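What you see is the complex with one protein chain gone and the rest in place.
Let's turn to chain A:
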Amino acid sequence: MAMIDTEHATDHDGPHTGTDGVRLHVQRLSPPDGRPPIATVVLIHGLLTDSLASWYFTVAPDLAAAGLEVVMYDQRGHGRSERPGSGYRLDTFVTDLARLLDRLDITGPVHLVGNCFGGTVAFAYAMRHPERVAGIAVIEAKPATESWLTEISGILRRVEEELVVHEAESLAWVSAHRGAHTARLAKSAARLVRTTTIAEDVPASQVVSEEQVRAMRCPVLAVYGADSELAGQQRWLEAVLPGARTVVLPGQGHSVLAEAPTRIRELLLSWIDEREREHGRHAATGAPAAGAALEADA
């Protein structure tokens, strides 16, 4: 297990560095047999009940097997990373990612893949560091607009009420209806909300305007479950970012990554493959130029 201390990272964040360094848990998977990677992909998990395990146990091994250098990390407060008492505004999560990549000496443009809140982090990172991003692929996510803030604030209020004030009853219900593992994750989420200022900090995040999103030049893939509350996001994104590719998966809800990992893997692989071809980066890495470069072994 690699622990990366972001405290001593080179600081590229200028006025945004209102944050203390934290120790972040990182896992990397490389292409098999020492093949040089075609590109680097950074996987960013969601808020509260999530961790890098959601990638590790779904698409990450396949992405590495297809020739990518895969970087996963637990965001502050989550998984095996440090859980500081405060410092949970969106900007801080973005700074963590910037410092993490500095620490890992990953300087070239990377592909960011974010699930839910991780997708919001990917949007924010791409807007702050456009030169460091080859493209972003977000699953069930939206940029940090005013409406995002309203929704996430509502979710956090509900979590505070249910998981912290009525923790025992809530966990018993989750355990009975959603199983032991979800209950275990809920317990960790309750601890995070109880012991940190996350429920106050995330709603205090700086929002972006529609114009700022519209000004994005970074390639964007956005995937939604048709039955998810976020499905309507597709139309908004298409209007604001006509160049973005959007995919709505029928029969899927918010947990589409866990429910349909094969489909997500296929979408991610062809997305990254296309972006790399566009930039003619395949030749530089010595990977096969056509066809089989990023084929998943299905």
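Criterion: contacts are C-beta pairs under 8 Å (C-beta built on N, C-alpha and C of every residue); 3 or more make two chains touch, one makes a residue touch a chain; residues count from 1.
We adopt the following convention: contacts and distances are computed from a predicted model.
Candidate names were "Cysteine-rich domain-containing protein", "Acyl carrier protein", "ABC transporter permease" or "Gluconate 2-dehydrogenase subunit 3", and the UniProt protein name of the unshown chain is "Acyl carrier protein".
The chain omitted from view is touched by exactly one of A:110, A:185 or A:256, namely A:185. The omitted chain makes contact with just one of the residues A:4, A:22, A:38 or A:64: A:64. Here the missing chain is touched by one residue of A:56, A:173 or A:236, and it is A:56.
One chain is missing from the display, and on chain A it is touched by residues 1, 27, 29, 51-54, 56-58, 60-62, 64-65, 74, 79-80, 179-181, 184-185, 188, 258, 261.
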